[in-house]
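One structure below.
Part of the complex only, each chain left as placed.
Chains: A and B, in written order; residue numbering restarts at 1 for each.
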Amino acid sequence: MSLNMTLNNEAHFRAVENLVFEWARSIDENRVEDVCNLLAPAGRYTVISRFNQDRGLPLAIMDSRSADQLRDRIMSMRIANVYEPQHYRHIVSGVQIVGKEANLLQVRSNYMVVRTMDLTGDMKIISVGQCQDLVDISALSTGGDPVFQERKFVFDSRVIETLLIIPL
Amino acid sequence: MSLNMTLNNEAHFRAVENLVFEWARSIDENRVEDVCNLLAPAGRYTVISRFNQDRGLPLAIMDSRSADQLRDRIMSMRIANVYEPQHYRHIVSGVQIVGKEANLLQVRSNYMVVRTMDLTGDMKIISVGQCQDLVDISALSTGGDPVFQERKFVFDSRVIETLLIIPL
């Protein structure tokens, strides 16, 4: 934990926390496209099971190798996919900076997503797990904002709804 | 996001976050009356569906136009209403300051309320959504605490339990 304390440069911490919260709020406010601006152009976005992650198995249910690829996926969600109207609500906790290499911070947080179906009002926890992120803070020194170099959602359950159309 | 960073005056942020948490803890510790002191005398407290909010429809399931009106409602809950004993537990995340005008901060956060029935022990998520708050920080400069000028709970589901007797 002493490591954590050393890493907790307050300005860095707040900027990172805000980045994590901004991602969640973009999706929850149905501005899903906006998350692409929070990912570095060559950044990676992945949603993978804890089971596969622990065993080094590569299969993920979402895996974008660039912000553009993620943008494509979201456009397909908007235009091509047919699905029941629904809202996500992210509850995020325990943001911690657990490592640092040059301008890249390793960040951990716990997440839960509650999905509400627009028509029936049904609420359901659809995913809980840990975010394992790599955050690039180079822009901070020139007054800019940090971005995700890697954003990985590792969900606890091996089972997932067939339909995970909106990114987490 | 650069906007957010500019707004994130650390002392302001912590005071605002504490105000949000204090509201939740007052209710969860069954000191519901105490939230009236966190609302400005002429402040407004609203619980409204995302559906109505998005369409500018005014119907809300709770709408108090002053701290006194909210106090009345809570007194009625204590004295007049008959309902099964229950506890609320707020889980709040993603507090962000997203705008500022003079001494008023626009604040966003995600919330979830889990209700536990006292007799049966049943736990249930009764509401998830976003808080859209206006926080008055004028008192900070004289060592005082911020208060809510507006506190609005926008819940994701169109459906709500008939019984929402305790304020969120």
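The criterion applied here is as follows: contacts are C-beta pairs under 8 Å (C-beta built on N, C-alpha and C of every residue); 3 or more make two chains touch, one makes a residue touch a chain.
It should be emphasised that the depicted structure is a prediction, and the values quoted were computed from it without experimental measurement.
If you could, jot down how many copies the complete complex is built from here, 2 of which are displayed.
Altogether, the complex is made of 3 copies.
We adopt the following convention: only the chains that are shown with their structure count from here on.
Between chain A and chain B, what is the separation of their C-alpha centroids in Å?
26
Given the complex with chain B, which residues does chain A contribute to the contact?
10, 14-15, 18-19, 21-22, 24-25, 28-29, 38, 87, 89-93, 114, 116, 118, 120-123, 125, 143-145
Where on chain B is chain A touching in the complex?
1-2, 4-5, 8, 10, 13, 50-51, 91, 93-96, 108, 110, 112, 125, 128-130, 156-160
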